[in-house]
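Of the protein chains in this complex, all but one are displayed in their positions.
For clarity, chains are labelled A, B and C in written order, and residue numbers in each chain start from 1.
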Amino acid sequence: MSLLSEIFAYFNYWVVVILIMLGMYVVMANPNLVKKVIGLNIFQTAVFIFYISMGEIEGGTAPILDDAFTRYANPLPHVLILTAIVVGVATTALALALAVRIYRAYESVEEDEIDAEDARAEVQE
Amino acid sequence: MIAQSLQVGAHLPALQVVVPLLAAPVCALIQRPRVAWATALAVSVLALLMSSALLERTLVAGPISYALGGWAAPWGIEYRVDTVNAFVLLIVSLISTLVLPFARDSVEQEVRADRIGLFYTAWMLCLTGLLGIAITGDAFNVFVFLEISSLSSYVLISLGSERRALVAAFRYLVMGTVGATFILIGVGLLYTMTGTLNMMDLAERIGAVEDTRAVKVAFVFLTVGIAIKMALFPLHAWLPNAYTYAPSAVTAFLAGSATKVAVYVWLRFFFTVFGADYAIESMSMMLLMLPLALSGIVIASLVAVFQNDAKRLLAYSSVAQIGYMALGIGLFSTTGLTAAIVHLFNHAIIKTVLFMALGCILLRTGSVRIASLAGIGRRMPWTMAAFVFGAMSLVGVPLTVGFISKWYLLLAALEFGWWPVAALVVATSLLAAVYCGRVVEAAYFRDPQPGSIQAHAREAPLTMLVPVWILIAANIYLGIDTDLTVDVARRAAVILIGAVP
Amino acid sequence: MTLDAVDVAFTEAAVGAGIATILMLATLAITSARQKPSEKRALAPMLAAVATGLVLAYGLADLPPFADPEAPAHRHVAPRYLNESAKEIGIPNVVTSVLASYRGYDTLGEVTVIFTAGVGVLVLIGRTRHRRRENDDE
Partner (left out) sequence: MRHHIIVRVSTRILVAFILLFALYVQFHGDFGPGGGFQAGVIFGAGCILYGLVFGVDALRVVIPDAIVRSIAALGVLLFAGVGVVAILAGGNFLDYSVLGQTPTAGQHLGIILIELGVGMTVASVVILLYYAFTNR
């Protein structure tokens, strides 16, 4: 296999790796809570791509049975990732609801400001 | 009638999870606080009965397999109950059953009235998730129920009365989601290499591909992902704040159940799916885990000593206790595993009772900062007496369950001739005595400020004291009569390690 | 390069239409918060992210090549769904067969997750029956 086809055969996986690094970095490094949630979404999307990629079969079609086709993509990863997408959306909704409440309570969604506020309250006690 | 009861018996594994799952929407529809609470309690008791029945059957007749949807594994999802997870099911439902009576008054004080109906809905969902993780024989199903229990525990934690509860819940959500996604990656890699998701099937097929890098990476991602969920040092950062700011009843419930289930998942993947040999030899887990476990025990215990809030102090102590379990697992022997599993149970009943005692104080005085505990021992004698017994068990005083755990841990360390490890276990027990001692000293040997709430606090209501003392009784009874727990734990350890001791 | 995952694509599209709107509204609710530049903590996250990526790449490079029909993922459990579901379930969409029946229990879990999120959002920011109490946390 030539180098080019080697790279191409694993193209999806490279995308997955890059998105995972990007997502994790945003989650950990960005002090803005909403952006953390966006980072989590990038991170999860990378895993979705990984799962769909592993379901594909050379020359297959979408797994809806029809007499015209004999070769289909593997349906199981699709099912798993549908579940994972739903879980991701649910997590996002909950995270944003928490961010809204945090904003109401602290008037900020910046991590350092929230910590400073908590430290101030701690001293007063 | 007999046919009828047999039929119910055959469906116990499914009902164990489905009954709390059905109770959740019912609680949401009811909304009335007391009725929702009563429903949750009734379901919890039912779950406890079912898990005891399941444990008994696995002890008598071996593993039970249940094909959900009637589709045989590996095509369908299988519930597989053996002594190991039946024991975990029992722990989870027992803790829920004992904390719920206590929760009624505590929650009414700490949570706004119009949120209580949904509070118990989230509680039922959390119970469903934890039981589901413990009982399933399917690697992907673990992820789904892990998310049910995680999302509901973020909700439960966020309901704490301080605004810091919100931040604690958010941070737990972020770390928990990263952990769960790591688990998802691990499961995905295993599926790609073997074509199956069923754990028993995975165990069979993994041997052929175990030298591939993909399986090694799957092992790493699963290990790290689960370690986040069980708050293994140094991935414990979410735990102290979450436990400190959650409502008292939630802290007591989660401290006794959630991390324990995560430890179980670790055991299941290490021993059943990958196999003990793979974990030790190919991945050198022993070399990795022992330093982590030991430094976790020492550092978390030391940090606990310097806390000013009793709830946070106990939270750091929990991180240390997870270290003891990891130590037991890391020793990779039947005795070590027995110690870990016994401690899983014992720590659940110790830490739950300690957090419940703090919940009683919080109900009456509104604060569990150590400075404000002064003189509380005289105002709330029963509560503080329970705390003292619980603390003695945590330290490992003989005739309590805590002693049994430490004893087996010492035995396991000495089997390898590792005196320094044994000495460290003893030394950190003394640290536990120091940090618990700070609470006890404040409660008994300092005087409350005249005119403060503490000076006029009443004893906690009976609905809270009775479950607390049931757990204390269990702490002492099971500390003397060790057959029950140690015997089950040893059988579970043998199943996992797959050899006769 | 197509991936033949029509159900997944459809879901993502529907989620984009429905959920993204809510996401936007939520962000609007807190947009007054401005982003401040903060570089000081960037090194440790960078290292952790790169380490994770490298470990993953190390494993992924070992997987069967993309779309390889001989990969174990396609040889063991999945063929039964494609070959037998017409007979056992009787509907042409295999994804639906697996989702709703073979692995229907996962889907029950998935619905429970959605319900949990709904309960959580309601508890956190839902309109409550009584108006807010004095001295509440909001």
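Details
Keep this in mind: a residue touches a chain if its C-beta (ideal position, glycine included) is under 8 Å from a C-beta of that chain, and two chains touch if they have at least 3 such contacts.
Computed from a predicted model, the values in this text were never measured in an experiment.
Considering the whole complex, the hidden chain is in touch with A, B, C. Set against the missing chain, the residues B:69, B:366, B:437 or B:461 yield one that touches it, B:69. Considering the whole complex, the residue from A:20, A:33, A:97 or A:114 that touches the absent chain is A:97. By the touch rule set out above, chain B reaches the unshown chain at residues 7, 11, 14-15, 18, 21-22, 24-26, 28-29, 66-70.
Where chain C meets the missing chain, the touching residues are 6-7, 9-11, 14-15, 17-19, 21-22, 25-26, 29, 88-93, 95-96, 99-101, 104-105, 107-108, 110-112, 114-115, 117-118, 121-122, 124-127. Annotation for chain A: contacts to the undisplayed chain at residues 62, 64, 82, 86, 93, 96-97, 100.
One rule holds for everything that comes next: only the chains that are shown with their structure count from here on.
Chain pairs A-B and A-C differ in how many C-beta pairs they share in contact, with the greater number at A-C. One simple way to say how far apart two chains are is to compare their mean CA positions; for chain A and chain C this gives 7 Å. Chain B has residues 140, 144, 147, 151, 154-155, 158, 163, 185, 191-192, 197 in contact with two or more other chains. Counting partner chains per residue, chain C has residues 56, 60-61, 63, 71, 73-74, 77-78, 81, 103, 106, 109-110, 113, 116-117, 120, 124, 137 touching two or more of them. Residues of chain C touching chain A in their complex: 1, 3-8, 11-12, 15, 19, 22-23, 26-27, 29-30, 33, 35-36, 38, 41-42, 44-46, 48-50, 52-53, 56-57, 60-61, 63, 65-69, 71, 73-74, 77-78, 81-82, 85-86, 92-95, 97-99, 103, 106-107, 109-110, 113-114, 116-117, 120-121, 124-125, 137-138. Considering their complex, residues 55-56, 58-64, 71-78, 80-81, 101-106, 108-110, 112-113, 115-117, 119-120, 122-124, 128-130, 133, 136-137 of chain C touch chain B. Residues of chain A that touch chain B in their complex: 24, 27, 33, 36, 40, 43-44, 47, 50-51, 54, 76-77, 80, 83-84, 87, 90-91, 94-95, 98-99, 101-102, 105-106, 114, 118, 125.
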